[in-house]
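Every protein chain except one is present and positioned as in the full complex.
After this line comes chain A, so read on.
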Amino acid sequence: MALDKFTIGRRYANALFELAESKQALDDTYQELLGIRQIFTENKDLGNVLTDMRLSLAEKKPIIDSLKQQFSPLMQTFLQMVFDYKRMNDILFMVDYFEAMYDKQNKIIRAEVTTAVALNAAQQEKLSAQIAQRFGASHVQITSTVDPDIIGGVIVHASDKVIDGSIKTRLTRIKALLLNR
């Protein structure tokens, strides 16, 4: 059975993480991977092009070379290896898993916060302190979105958990209660 993309991402990311850790280059590697993620999300077809069987190696080589040159030697060898094993279209899963490992080591929590109105700096500060306490993290990175549909309150989505304190959810719950469902 073919390996699924999560397994592939986990294996490559694990290897890179351990290597970077032994070279004490974790932070740098992480920053570089963020760069890679940006390149790959901006050029959606890049991963597919680099693994495309219909293109010859000579055609793909200039692309990978120009991609590589801006990175450190460790990252260059990593990219070359991923390219050689034709896993370039799974590179975002590797970045994701690397990020998860990095976050775990540094106790970083990434939270998606949805509110009806935009949060100001003080509110965001207070919220992140609360989230940090709740999840036992030392640092919280908040991505906030504004969705007037939820009427009021906050929805926090962090590490596979959802804390839903929105007015919309409370209203639906009251509705279900009143209709006895």
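Following the convention adopted for this analysis, contacts are C-beta pairs under 8 Å (C-beta built on N, C-alpha and C of every residue); 3 or more make two chains touch, one makes a residue touch a chain; residues count from 1.
Basically, contacts and distances are computed from a predicted model.
Of "Amino acid ABC transporter permease", "Peptide/nickel transport system ATP-binding protein", "Xanthine dehydrogenase small subunit" or "ATP synthase subunit alpha", only "ATP synthase subunit alpha" is the UniProt protein name of the chain excluded from the display.
Here one chain is not drawn; of A:D28, A:D103 or A:D164, the residue touching it is A:D164.
Interface with the hidden chain, as seen from chain A, comprises residues 1, 4, 6-7, 157, 160-165, 170, 173-174, 177-178.
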